[in-house]
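For this view, one protein chain was removed and the others were kept in their places.
After this line comes subunit A, so read on.
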């Protein structure tokens, strides 16, 4: 890693650690190793969204050419959101691609991701299935996103009706996450989800 990248991450790390947002438990950054090329981020789900009450973990990789190129960020916590892959955690956000600017920082990236959770852009999707549900069946989308937040990010809301559908697929021999993903993408229609899993 070139000196400029490491020196900047050192400074930014301090900046995030003493920022107001950390005091308010909104964002957090941790080092993974002492070479400063990989970090773990954490953002709180914004209030009044299906992600409220959840803590979302991020993998942050710093390229050698940082800050001339953006950090490579993906969600480690599974999440149901039109601009984040429900399978891989890959993120579709302009500032992590062609709209990156060298004056942006880890702090602005984490805050932008938090803003993305509060304002999805379904017309520029990363996960087409989620985006379609967001646009065509918004109440199911919100319920599913809340359920995923509760299961994977420690959110508060539980839905016994959804849990029982997952349980019935589990008794058929399907793995829990596989069952949840299939039901989520099929609008919690047990029959269609079963069909999808069998094929």
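Here is the rule we go by: a residue touches a chain if its C-beta (ideal position, glycine included) is under 8 Å from a C-beta of that chain, and two chains touch if they have at least 3 such contacts; residues count from 1.
Everything below uses one rule, namely that contacts and distances are computed from a predicted model.
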| item | value |
| --- | --- |
| Hidden chain of the complex, named as in its UniProt record, picked from "Exosome complex exonuclease RRP4", "Eukaryotic translation initiation factor 4E binding protein 1", "RING-type domain-containing protein" or "tRNA (adenine(58)-N(1))-methyltransferase non-catalytic subunit TRM6" | "RING-type domain-containing protein" |
| Of A:35, A:69, A:88 or A:137, the one touching the omitted chain in the full complex | A:69 |
| Touch with the omitted chain, as defined above, among A:20, A:98, A:123 or A:161 | A:98 |
| Touching residue (missing chain; options A:12, A:42 or A:127) | A:12 |
| Missing-partner contacts on subunit A, residue numbers | 4, 7-8, 11-12, 67-69, 98, 100-104 |
